[in-house]
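Below is one structure. I have some questions about it.
Every protein chain except one is present and positioned as in the full complex.
We just call them A and B in the order they show up, numbering each chain from 1.
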Amino acid sequence: MEAGGLVAAPSPPVAVRPGRQSTAAWPLADRIGYWLCWATGVALCLIAVGIVVFMLVKGISYLRPALFVEHPSASLHQSQSGGFLDPIEGTLIITAIGTLIAAPTGVALAVWMSEYGRPTPLARAVESAIDVIAGVPSIVLAIFGLLVFSESFLGFLSQNAANGSVYGRSFFAAGIIMSLIALPLIVGSTREALTQIPDRVREASYALGKSRASTIRWVLLPSIRPDIASGIALGMGRIIGDTAIITILLGFTLTTQGVGHAPVLGTLRGTGSTLTSYVYYNSPAGEGNAPQKAYAAAFVLLMLVLLLNALVTRLTVGRSSNRVGLLRVLGFWRLPWTR
Amino acid sequence: MQRRSGRREDQRAERTLGALAVGLLVLIGAIVVTVFVNAWPSFSSNGLSWFGPGGDVRTQLTAMQDSTPLPGHSLEYFRAWPLIWGTLLTTVLAVALALIVSTLAAIFLTEFAPPSVRRALEPVIRLLAGVPSVVYGLIGILALAPLINQHLISNGRRESVAGVVQLNGADLTTATVILAVMITPIMVALIAGALASVPAPWREGSMALGVNRWRTIVRVSLRTARPAIVAATVLATARALGEAIMLSMVSGGSPFAANPLDGLTFLFEPVQPLAATIVRQAEGLTIAALAHTVYAMSAVLLVSAALLSFAGWAAKQPLKRYGIRA
Partner (left out) sequence: MPPPVRRIAVDRDPQIVPARQLPNGSAIAPAPAGEARRRGERPDPASVIERMRVESVWLAYGENWVVRDVTLPVRRGEVLALIGASGSGKTTLLRSLNRLTEITAGGARAGRITLDGQEIHELEVNDLRRRVSMVFQQPNPFPMSIYDNVAYALAEQRPPRGRRRRRTPELEEATEDALRRAGLWEEVAGDLDRSALRLSGGQQQRLCIARALAAEPEVLLLDAHCAALDPISTATIEELIVSLRDSVAIVIVTHNLQQAFRVADHVAFMHLGELVEYGSSVQVFDRPSQQRTRDYISGAFG
């Protein structure tokens, strides 16, 4: 067909859109794989939705506003065992202590790793150290905390028993160890965000005569405030959800018991409970046998987690850290495939 | 001069921050040293048979609590094998189950699911990953265990082991299932992320050669995502290993070494992994012998976590040859 020349443009015909690719011609093994994937995916959706719906239903059915303001009391009857005011108090106190310690420390460490980081072996060692902390089970950290805070010279952080031994369990103790589990998340978020800042920003600042410390303080950190905030939110989420450290380091009192008479310090040196230990206590594994209270408290916990997740998403909307936000939630402080 | 004071300011900042970094290293060292030093008495009086079988863990722990040594043994006598076996069982089974489910689900999410499903599922997975373990434990003990107890454990089975242990639904199966459910969101998210990052030219190139979609996924996408799969497995195993609270709630209260020779009943026997035991003994830590034993268990967990990290690093090395960066 040697003829050339423009075809007189006819009107576009009726088009055929390609349908979904059929798998009918695939070998049997491949088709089995395909259907297995579908089955697993659907099952996963169902289970996920099922869990959420189950917890919502149970929680809402047992939740009453009175629960938020009553103190818990040990009683065999659910109707008389009070609410969870003290556990909520406890959760707030622990989260506050943990975050107050972890946030500045985490940001400082991230800044050092990203902006200074010399000598190099030290930087690599610190990276591995944070890896280690992120990987150690929280129960082991709790045990370590118990060993440390039972030393007599740290008696001011908790209660001194009559025979001179230190109790070692208090809000202080639990809060300080909690900061350790939030640390990797804050370090990760901050470091990731700092790495994303192009070097030309730093160079511009140095060219204006600013020192490195100054640049960090006035240029770099302000620009990554949402990422730091999201890291802190994630750390808080982790603290709120952890029970192992609470069981070991907070003592076993249902209500907040202060030590001594100092107003704030007394409480912090004392023992108490948090929402998580309250749920544990009221489940069949603990002593109280109040599943309804446990469901209600668990529901409150879930709402807190949801809130924090929403906060993280809101903070990182449109930022590059949003892409990795999901990974942070999962506790992965460093991306596995961008080393 | 501003620059000179800037230098001094820099040096000060660097030194302070560097001190902080060194402090962190000191802390890690302190953790390791403290735990091991306090665990030593238990290891030294039991030797290597600390890890072996021998007697009932519960009676040994009770003996320590009452400060009355068992006849013929010292106060620190302890044989941790049932706990170690419980830990191995729950961890390995849960991770294996979660790995298969997560890989298939991740493939579904990235390749076959309609976009609306994908968008809807992401916040759900994020939520599930953030749920505290105590809530999972609650679901396990209040919902799943009774279900298993009523429907899967027949009376005959119950009687067959009645002499040794009570079957009540809080057992290996419940523990494994809930543990797998706990670690699946993490793995799905990681693997799905890696599958989605497979460069389009590779996938297109494979399909342009006439290889169907499934085989393309298996031979190209999964291979490229292997570092992420390894990382996800390591992370999940670390989480499973250290899971104390949830397992102490659902795995049954008795530190029993589930016996595979019992056949199917094996799945319904209670277990008590190491971390769960530590939680259960939390109240008795003022007693020296018990404390040393618990610290010994912590030391074992610490070493396992470190070995796991190393194994994860080692598993990724061979893949770097082929340009699969991890």
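In the analysis below, a residue touches a chain if its C-beta (ideal position, glycine included) is under 8 Å from a C-beta of that chain, and two chains touch if they have at least 3 such contacts.
Keep in mind it's a predicted model, so treat the numbers as computed, not measured.
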Given B:S42, B:T90, B:T224 or B:T293, the correct residue touching the omitted chain is B:T224
Which listed residue (B:T62, B:Q166 or B:N212) would be found touching the missing chain in the intact complex?
B:N212
For chain B, which residues touch the unseen chain?
199, 201-202, 204-212, 215, 219-220, 223-224, 321-324
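To be clear about the criterion, only the chains that are shown with their structure count from here on.
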Okay, in this complex, where on chain B does chain A touch?
2-3, 5-7, 9-10, 12-14, 17-18, 20-22, 24-25, 27-28, 30-31, 34-35, 38, 101, 104-105, 107-109, 111-113, 117, 121-135, 137-139, 141-143, 181, 184-186, 188-190, 193-194, 197, 212-215, 218, 227-228, 231-232, 235, 238-239, 241-245, 248-249, 253, 275, 278-279, 282-283, 285-286, 294-295, 298, 301-302, 305-306, 308-309, 325-326
Can you name the residues of chain A that touch chain B in the complex?
21, 23, 26, 30-31, 33-34, 36-38, 40-41, 44-45, 47-49, 51-52, 54-55, 105, 108-109, 111-113, 116, 118, 122-123, 125-126, 129-133, 135-141, 143-144, 146-148, 165, 209-214, 216, 237, 240-244, 247-248, 252, 276, 279-280, 283-285, 291, 294-295, 298, 301-302, 305-306, 308-309, 313, 326-327, 329-332, 336-337, 339
